[in-house]
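Coming up: subunit A.
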Amino acid sequence: MLILAILAIPFTMTIISASFAWRPWVGWTSAASSAAFLGLGIWLSVATLSAPQWALHHSFRADSLSAFMVVVIGTVSLLATLFTPRTMHQEITSGVTTARYARHYVVLMQVFITCMLSAVLTANLGVLWVSIEATTIATTFLVSHRRTDGAFEASWKYVILCSIGIALAFLGTVLIYYAQLHAGGPVHSSSLDWTSVMSLAHHLDPNVTRLAFALLVVGYGTKVGLVPMHSWLPDAHSQAPAPVSALMSGVLLTVAFYGLLRFRAVAVAALGPAFPRALLLVVGIASLLLATVMLIAQRDLKRMLAYSSIEHMGLLAIGAAVGTPLAIAAVLLHILGHGITKAVLFLSSGEIYHLEGTTEIAKISGLLARRPTLAGIFGFGLLSLVALPPFSLFVSELTMARAEVDAGLWWVVAISLVCLSVIFAALTRHARQILMGARVEGTLPSSLSSSVAVPLITALVACVALGVFSWPLQSLLTHAAQGVMP
Partner candidate 1 sequence: MTGTISIYAVVATLLQVVMVALGAPLLVGIMAKVKARAEGRVGAPINQPLRDLRKLLTKERLHARHASVVLVIAPMLIMASTVVAVAISPLVSTHPLLGSSADILVIVYLLLTGSAAAALAGLDPGTAFGGMGSSRAMTIGALAEPAFLVAVIALSIQSGSSNLPSIMVSTLAHPQWVLGPSRLLALGALLIVVIAETGRIPVDNPSTHLELTMIHEAMILEYAGPELALVTLGETMRLGLLFSLLANLFLPWGIATHSSTLSLVAGVVSLALKTVLIALGVALIEVRSAKLRLFRLPELLAGGFVLSVLAVVTGLVTR
Partner candidate 2 sequence: MNSTYIATLELAAGAVLLSAIMTLWRRNVRSIVAMLSVQGMALAAVAIVLALHEHEHALLITGCLVFLVKGLVVPHLLRRVSLLDPRSRESRPLVNVPASLVFAAALIVLSYVVGTRITSLSPSSATHLAPLGLATVLVGYFMLVTRRRAVSKIVGLILVDNGIALVTFLLTSGVPLIVELGSSLDVLLVVVVLQFLMVSMRRHSDTDRLTEMKALHD
């Protein structure tokens, strides 16, 4: 029942926003709906601690992992939808968009959120694929929302690359199904169900599973933004409106990563830990290295944030490669912390773009003196992003490093630490330019509207709270991590 309610809320919201012309109240209602399913998601998390929940004849299934992902999606959606009325107002008054496209935007946002929720709540690995593919279609139009050449190019690249990637993931899913059929699995609709796949996972043919997992890593890895197929990510994130970037970077990437976590469990059961670990380590470290290199000389604020997403996805892949319950729990905490931090940063960079008219790092300077609140939020967001204590990313990165050491992967810890310190230096340099660089003449200090400041500051405080007292989540995280142990 809870599951259906969670899915019904954004679905109803889709219909509402489709049937009314754009008015600010539509935006506020969509924020309220995000808050509502976030609340239900927390309730669901509590419920799943005792037993997984089912709905609609076993079509939907929520274990602690799914419930946790619902909470992540809820939190970031709440932040993003809270900014929808403001962003649309700014865009309509500045002539970037019209009321007609504002309506499209709100509808697509809700479709996007619905698809992500159904991806994490479905019981079937095939439907998981369908949902993730459906997010591509919704987000393509969101990326091209501004209808500039750059936006069209970004969304073209995005849809082409993600369609290829997701096609590979489909082939991987089909191969898992094929292996499962020959391990004596059921032929009909329940056959790709998570529980039935896991019950047979030990008997899957290793040759087929190996190929399937490789395809899935590359395929879902495209959506995650992992290295061989990452090149859509900086373009899409820099061209989309800020709330869309926040949602894409904060949760879409990690929803795709959720798919990888599920399939990793299947692969480990069928192949043993060595092959999945090697594969995930390769893509993870490659992503980390690439992001490090690209961040050093980055000139654009939003692209900088996008490459930082690639960095964090690389860290997640490395954590998943280790694969102990501790590592997976840390990965999950990292997903939440990164989601909130990235949302705050993208939303405040949207605000910066609105005020300064550019996202080029070299052209923004002295922000701290001119717009202290906004600059403060952005600065603390960056501190959270580079994983300084007391923010939660520090805790999760530390825990991941501990898990890596426990697994004997010293060299991985060494590489990660080197990369992270280079990234720390690079981001600090960019931050110094933005926040404290020479003051631009002729702009007066202005205060930030509290409708912007309050949600963002609350989100940052939440990050600190997560870092200091991760106890409200402790049992949920360990329970969720147990769910994807082979």
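The candidates were selected such that all candidates are chains of the complex that A comes from, given by their letters.
The rule is short, and it goes like this: a residue touches a chain if its C-beta (ideal position, glycine included) is under 8 Å from a C-beta of that chain, and two chains touch if they have at least 3 such contacts; residues count from 1.
Predicted, not measured: the structure shown is a model, and the values here were computed from it.
Subunit A shares a touch in this complex with candidate 2, selected from 1 or 2. Within the complex formed with candidate 2, the residues of subunit A that make contact are 124, 126-127, 129-130, 133-134, 136-137, 140-141, 144, 147-150, 152-157, 159-160, 163-164, 167, 170-171, 173-175, 177-179, 181-182, 188-189, 191-192, 205, 207-208, 211, 234-235, 238-239, 294, 297-299, 303.
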